[in-house]
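Right after this comes chain A.
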Amino acid sequence: MTLELSAVIAERHLDVALTVGGSETVAVMGPNGAGKSTLVQVLSGLLRPDAGHATLGGRTLFRTGSPGSPGEWLPPHARGVGVLAQDALLFPHLSVLDNVAFGPRSQGRGRAGADAAARRWLGEVDAVELAGRKPGQLSGGQAQRVALARALATDPELLLLDEPMAALDINSAPFLRSLLKRVLAGRRAVIVTHHVLDALMLADRIVVMDRGRVVEEGPTAAILAHPRSPFAASLAGLNVLAGSLAGAGVRTSDAGLVAGRLTGAFAGAAAAPAPGSPAAGTGSPASGPEGLAAFPPSAVSVFLAPPQGSPRNCFPVTVTELEPHGDHIRIRAGRLAADISPAATAELRLQPGSRVFFVVKAAEVAIYPA
Partner candidate 1 sequence: MPDLGPRNRPGGYHAVPRWVYLLAAAGALFILVPLLGMVAKVNWAQFIPLITSESSLDALLLSLKTAAASTALCIIFGVPLALVLARAQFAGQRILRALILLPLVVPPVVGGLALLYTFGREGLLGKSLNVLGIDIAFSTTAVVMAQAFVALPFLVLSLEGTLRTAGQRYEAVAATLGARPSTVLRRITVPLVLPGLLSGAVLSFARSLGEFGATLTFAGSLQGVTRTLPLEIYLQRETDPDAAVALSFLLIAVAVVVVALTYRAPRQPKPAVDAAETAVP
Partner candidate 2 sequence: MRKLFRLPAAAAAALLLAASLAACSGGAAGAGTTAAPGGTRALSGTLNVFAAASLKQTFTQLAATFEKDNPGTKVSLDFDGSSTLVSQITQGAPADVFASADQANMAKLEKAKMAEGTPAVFATNVLTIVVPPGNPANIATFADLAKPGVKVVVCAAQVPCGAAAKSDEASAGVVVKPVSEELNVTSVLGKVTSGEADAGLVYVTDATTAGDKVKAVPLKLASPAVNKYPIAAVSTSKNQALAAAFIALVTGPGGRKVLGSAGFGAP
């Protein structure tokens, strides 16, 4: 039994549709303002969309009415949707135990039963020793674990996590991440996050949102291997150029023809160039199907002058910034990035404003449909 959602909120330019399977974890990702948190609010019942419907495990969460039939709306307390936000929001006047027991007690369990359930869940998140404390006495990481236990204690049909690790320091986040991995197994969950690591470790599928709409979705591995949206590309850490298929390459509007390896759906139709498009060189982007060319920064070499020799993709760029990246230096030039060694950076005397050439072998470029 799945979660199915479609919702439109005109004022926030939101228009989404989403499906989550019985024990799936879906990561919702996207730039700021994409509407990810709005989505969480619609699912939890804290925000009413202008139009749409949602069902969870066969139960209707909401449905906008139409002439002849009234709409339906389940208030938040009747939905069985648990929420864990960036801020733990533990009730300040209740102890940790009472916080976790709050859900079961609201569902009708007596004090003893609720307290027992609370202790069990505190055990699951490794926070039993905090039971008697007040929320003001907890660290950020501890509070988030307690908040997780509190949300799980109601045994929700759907768990929504809205950037749960965003406020944690770099030492607490990994612990919570492994905890989530264990706890989300077999549970239907939607996690809103900026971090590709969360998607990798926790999510079965990724949904990418931008400006209120879903722009890309699919299994985690597929998205990260063949990203189709700029955001997914930055998640995957790949340089991605868009254009239309022209032979074994993609003709882009600003970077010319990018030659590469046909992959994915294009792999089968490899041999023949798309009808009506010239094989190489000149001309504007032809009428071939839309395609993307992706290559990792590590495959990019930086030259001060276009190299001679074997045909390679060569892009003239202006360096915009340099930043450390592991034990390499990442050279950013607009949308493209190249990872080269510090020694090479020094030798080339690279600085913001330097005009250089990014060179990539065709073999390192993956071409796939947009």
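Convention: a contact is a pair of C-beta atoms (placed from the backbone, for glycine too) under 8 Å apart; a residue touches a chain by one contact, two chains touch by 3 or more; residues count from 1.
The candidates came about this way: all candidates are chains of the complex that A comes from, given by their letters.
Values in this document were obtained by computation on a predicted structure and should not be read as measured data.
Undergrad: Pick the candidate that touches chain A in this complex from 1 or 2.
TA: Result for chain A: touching candidate is 1.
Undergrad: What part of chain A is in contact with candidate 1 in the complex they form?
TA: Against candidate 1, chain A makes touches at 12-13, 32-33, 35-38, 40, 44-46, 75-83, 85-87, 89, 91-93, 102-103, 106-107, 150-151, 154, 162-163, 166-167, 192.
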